[in-house]
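Here it is, the structure, as structure tokens.
Missing here: one protein chain of the complex. Every other protein chain is in place.
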Amino acid sequence: MRAMVWESRFEGRAPVSILENFNSSIAADMFLFGAELRASSAYARGLATAGLLTRKELAAILGGLAAIEERGRNPEAFRPFEDVHSAVELLLIEEIGEAGKKLHTGRSRNEQVATDERLYLKDEIPALIGAAASVQRALVGLAEQNIEIVMPGYSHLQRGQPILFAHYVLSFFWAVERGKERLRDALRRVDVLPLGSGALAGSTVPLDREELRKLLGFAEISENSYDVVGDRGFVLETLFALALLLLDLSRLAEDFVLFATAEFGFLEFDPSLATSSSLMPQKKNPDVFELVRAAPGRLFGRLAQLFLAVKGLPSSYNKDLQEDKKPLREGVEDARLVLAAAAASLERVRPNRERMRAAVAPNLFAADLADVLVDRGVPFRDAHAAAASAVRIAEEKGGDIASLTADEWAAIHPLFGKIPEDIFDPLASIRRKKTSGSTHPDKVRLQIERAKVLLT
Amino acid sequence: MRAMVWESRFEGRAPVSILENFNSSIAADMFLFGAELRASSAYARGLATAGLLTRKELAAILGGLAAIEERGRNPEAFRPFEDVHSAVELLLIEEIGEAGKKLHTGRSRNEQVATDERLYLKDEIPALIGAAASVQRALVGLAEQNIEIVMPGYSHLQRGQPILFAHYVLSFFWAVERGKERLRDALRRVDVLPLGSGALAGSTVPLDREELRKLLGFAEISENSYDVVGDRGFVLETLFALALLLLDLSRLAEDFVLFATAEFGFLEFDPSLATSSSLMPQKKNPDVFELVRAAPGRLFGRLAQLFLAVKGLPSSYNKDLQEDKKPLREGVEDARLVLAAAAASLERVRPNRERMRAAVAPNLFAADLADVLVDRGVPFRDAHAAAASAVRIAEEKGGDIASLTADEWAAIHPLFGKIPEDIFDPLASIRRKKTSGSTHPDKVRLQIERAKVLLT
Amino acid sequence: MRAMVWESRFEGRAPVSILENFNSSIAADMFLFGAELRASSAYARGLATAGLLTRKELAAILGGLAAIEERGRNPEAFRPFEDVHSAVELLLIEEIGEAGKKLHTGRSRNEQVATDERLYLKDEIPALIGAAASVQRALVGLAEQNIEIVMPGYSHLQRGQPILFAHYVLSFFWAVERGKERLRDALRRVDVLPLGSGALAGSTVPLDREELRKLLGFAEISENSYDVVGDRGFVLETLFALALLLLDLSRLAEDFVLFATAEFGFLEFDPSLATSSSLMPQKKNPDVFELVRAAPGRLFGRLAQLFLAVKGLPSSYNKDLQEDKKPLREGVEDARLVLAAAAASLERVRPNRERMRAAVAPNLFAADLADVLVDRGVPFRDAHAAAASAVRIAEEKGGDIASLTADEWAAIHPLFGKIPEDIFDPLASIRRKKTSGSTHPDKVRLQIERAKVLLT
Partner (left out) sequence: MRAMVWESRFEGRAPVSILENFNSSIAADMFLFGAELRASSAYARGLATAGLLTRKELAAILGGLAAIEERGRNPEAFRPFEDVHSAVELLLIEEIGEAGKKLHTGRSRNEQVATDERLYLKDEIPALIGAAASVQRALVGLAEQNIEIVMPGYSHLQRGQPILFAHYVLSFFWAVERGKERLRDALRRVDVLPLGSGALAGSTVPLDREELRKLLGFAEISENSYDVVGDRGFVLETLFALALLLLDLSRLAEDFVLFATAEFGFLEFDPSLATSSSLMPQKKNPDVFELVRAAPGRLFGRLAQLFLAVKGLPSSYNKDLQEDKKPLREGVEDARLVLAAAAASLERVRPNRERMRAAVAPNLFAADLADVLVDRGVPFRDAHAAAASAVRIAEEKGGDIASLTADEWAAIHPLFGKIPEDIFDPLASIRRKKTSGSTHPDKVRLQIERAKVLLT
């Protein structure tokens, strides 16, 4: 029989094992063990300040908690307990006797869970931001080392206009930067101390919550005990921020899977990113990027699970909230793994400059040709129509617009007269982009500088 | 270094461990071990029939597979492998040498995964249907043992009309019955053999797929090799069917949590269904039903994960599909656990007949009073209005409609004249319901009979 | 002030308009108008059979309902009503007077909603199955007209083995076929009559529900009144079946968007499928297929919405269930639109046989070369390793395996000796596939035959 902290009440009646297993959360909440010990130490100090523990009792409890930490190395030892909170309390009593029975004075599991989860995320969110920064560093490295490579910019997966490969790569830098900001925003709402809220009404112990806040390093103190014991918005928000970060990486992954096809041929992967086929020996499957592409589902699925669990619950604590443990821990661990794999992968990618350059076909300069007419005074909409005619006529001839003769150009629009010499030069086209944030090499170098500032 | 079946290709280049771990699915797919062995045995027989294996080689392979089954008891032994499929192949080669290298002839992992997952579900879906039937049995038991208890039927959580508690309980029987039907429907699409499809184009081995079908007990053979290696509709469908089954149980759970409040007091739970509070000694928390209420999120979250992973994938096999392993296994296991807990819980619930009867307040008979007028020739809409007046007048007096005097009734509507004596008798009201499927005791007994037939 | 059927109760107190609008569902449920009229006609007949209406009253009601149908052509006329059910009842009373007040005898809106939604889906699901069949017909047409085109079969978006384009196209036929089956399965659970269930307890009117069933063409009669008034499983199931159908089409759409790139060049689209760019005149954006790719989100989003609304509700009817109207109607309409667009698009696609053939590069025959060794007695795993060596050696030389000399082949494996002449012939490779369901032309023709049978 599982040891329970309230066993006096139901004594003599054995719980049914299937239900016991169903209720138990010890397998799911052991990841809060470290946080539980820290929160318990702080709480013991708080009780001492409030006069509920003698100096000696406090020393015994702090020593006992340290001893339990050791035992935590063997997770098997925790199996018989209902959850990590009762495990720590009961082991403490086992370890130090009477004084251990005082630790829970005026404290409830509801506030312990909330405190532990927040402590956990206060550690993990900065680590996740760091992992995202590693992805950014890899992106900046890839951009910087290949600053002069040109490629087609795509929209609708159709070739649009020439851009710098570095510009393309940096586009993800900013997406990840927003992801980091969202995590920082979530952290602000995580960084609030619940301890001192009791089960739901507040505590009868005259705890100095400001002392608890300082001991545990929280930025703020919760304002309403009834609210904080049932709030899981901070978990949902963190899962969403991670889901959105991975969603942006799924676009990079999709691109990279495409760019690694024989048809595009823009990227080559280190073998560590790819596997071969069990049946087709010639294949190099871009496994890592395929898994990164699928990864937002992992986070969104967990978000959906917890959102559903919370929907329509009565307020304050309900057991349904126990369902947040697995999504929280696995969501954080999965995100960390995906970010690490993405960063490691980006370091193992080699752009194929020839294939990229070759894809910048003459028709990509149709907009540049429209600009020629605009410069010569033709209203844009008419210039666009003329350039479109050029494409159509060239296609009908079975070629592209570079193959049109001077006469054909003149027939399309008299002002086409002489086409500028560098019109089909990718770099010239790229340099014609003048706005901030554009693919112009100077602007791209500026992006890299700003990116480096953000990474320091 | 992880052993890989295609190591020849990338020899000498060590995979990076973080990427290797990210790619590896052995932790997630060991649950297919049994299926993999069965499928491999059948495939070996198929190869023998096709003349690709001698009788002796076949015997060696079958013996080798049996030996590996033994080793499967120690999952640690499988850690170094990439996935369960290469594990079995490589261990087989280790076990029996050359003949083992022939097992994979004309076979691909793509079809192995699809075959194993289908074999797994061919076992699990009937087990899940059985678990759902256990819930139904508990419902029928609860209904039958308490056939004469009356309670208010609710809508909008407002008391509506008197019903039999048994009628209420049986309402869930039919919801679960639909859940079983959905699982049976999903099973029809699961029950299709992929083996013989090769990597995507079919196999060069002249396999008799009909033989494979019989050996593995599938109902049908897949029609298109390109389709079947990338199809995960059968997993999604199974997860959805389970999600919907648990969604119906979440309504039961919500009811039961409410019915166990001090305010309703309709149900009492065996202590095994409840826990007390770590701080408030008087509490009996209906933990099991709260967890059942949250459970549809577990399945829907996994459905969402896999749906996202599949969305927008190119056809045929992509590594993204590996993401189906964890949702599949955990979805099936969680559903089984929840169904078992629900069945066990229903056996430990005791209705409080007095509290239920007391909740059948006189105002619940307002519709019966409208019926009195209808019987006396008043159009229903007018009769309804008169009954509503009665409620309002009684409320203004601070009472309910049972407290109205004959004069007051007559003033409300002349035809109210004499109110039938048994109008406020719950059982009389219940007996006035005449339609099939209604709460009339005869109809409820009929439901129980039909339910029992469906359970045999 | 909105006219309400229960106005007597709350008379004199004006509802607040914002709340009234929030509560009102008339904008969302007018799509049930036709169903409501049919159900009301049947119900009137049922009341007459039960002796609650005279022959004359019945005639008046049936006439009145027909008159209202006319008025339904002007939806503005329905704005002031709370929902379609009260609209029909109140307009009927307006139209025919006293007899109209009898229509609602023993009937509740709870069962009306459930009945109307089921009637609606009984029409719509077969229409959706028909729309799916149109997609299939277009697929069969595309396959049949291009039966001899070869292309690479892909997995992981890497070229794998040569297949017939027709085999590729037909792979979606079977996916859509499963989608139709799921809709048929859902229809079985839709096809159940709720009418006669009253508000929740059954009806006091001695209705012959078998008569109602026949009049409305339902296959079955609901078994429990409390269950059926709150059940929305049939809506969820239909939305899911549609979501999964569109998910399969999203794979086709992803393929087609890729195949339409300059890099693949496998498909050309009729201009009606594409738009150009507002800025880049040369572009042909595959808009329709991009929208089809996004479409599963429309259905899954609505599924998620309704799943959330239902989760954790108490049983029987709750107002939350009104939230099913918009997802149901829009889900059905969107699915129909997407299926129609997909079918129309497939008729406007032209495969580029040269580009497809050109993509069948020599390395795609590596598995065929492994098969050569297998045929010559080499165990598959060793044969696979030898073929992989060939690819690697060719790559190191900067070529593909077609460029290896006889000496090089012999060095890789002595048994490679003489490579069969037709080894790099796509059609020969395709013809070597022997299993049922494979890309072998005979098997593909068989698929087409079976497909046609299923479409008749």
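Just so it is clear, A, B and C label the chains in written order, and each chain counts residues from 1 on its own.
Keep in mind that, in the parts below, a residue touches a chain if its C-beta (ideal position, glycine included) is under 8 Å from a C-beta of that chain, and two chains touch if they have at least 3 such contacts.
Just so it is clear, the structure is predicted and the values come from calculations on it, not from any experiment.
The shown chains contacted by the absent chain are A, B, C, with contact judged over the whole complex.
Checked against the full complex, the candidates C:Leu65, C:Ala114, C:Leu306 or C:Val391 give a single residue touching the omitted chain, namely C:Leu306.
From the options B:Arg71, B:Lys122, B:Arg137 or B:Lys284, the residue with contact to the unseen chain in the full assembly is B:Lys284.
Across A:Ala114, A:Val135, A:Leu215 or A:Ala243, the single residue that touches the chain missing here is A:Ala243.
Check A:Asp185, A:Glu333 or A:Glu354 against the missing chain and you find that the one touching it is A:Asp185. The chain that is not drawn here is touched, among residues B:Ser276, B:Gln322 or B:Ser436, by B:Ser276.
Residues of chain A that touch the chain left out of the display are 5-6, 8-9, 52, 89, 93, 98-106, 110, 153-157, 160-163, 167-168, 170-175, 178, 181-182, 185, 188-189, 196-207, 209, 221-231, 233, 236-237, 240, 243-244, 247-248, 250-255, 258, 293, 296-297, 300, 304, 307, 310-319, 367-368, 371, 374, 379-382, 384-385, 388-389, 391-392, 430, 432-440, 443, 447, 450.
Seen across the whole complex, the unshown chain contacts chain C at 4-6, 9-10, 13-16, 18-23, 82, 85-86, 104, 106-109, 198-199, 270-273, 275-281, 285-288, 290-291, 293-294, 296-298, 300-309, 318-320, 322-323, 327, 337-338, 340-341, 344-345, 348.
Counting over the whole complex, chain B has residues 155-161, 257-258, 260-264, 276-287, 290, 304, 307-308, 311-313, 359, 361, 363-364, 366-367, 370, 384-385, 387-388, 390-391, 401 touching the chain that is not drawn.
Definition applied: only the chains that are shown with their structure count from here on.
A separation of 23 Å divides the Cα centre of chain B from that of chain C. Look at where the CA atoms of chain A average out and do the same for chain B: the two points lie 32 Å apart. Shared interface positions of chain C, i.e. residues touching 2 or more other chains, are given as 155-157, 160-161, 258, 304, 307, 311-313, 367, 384-385, 388, 391.
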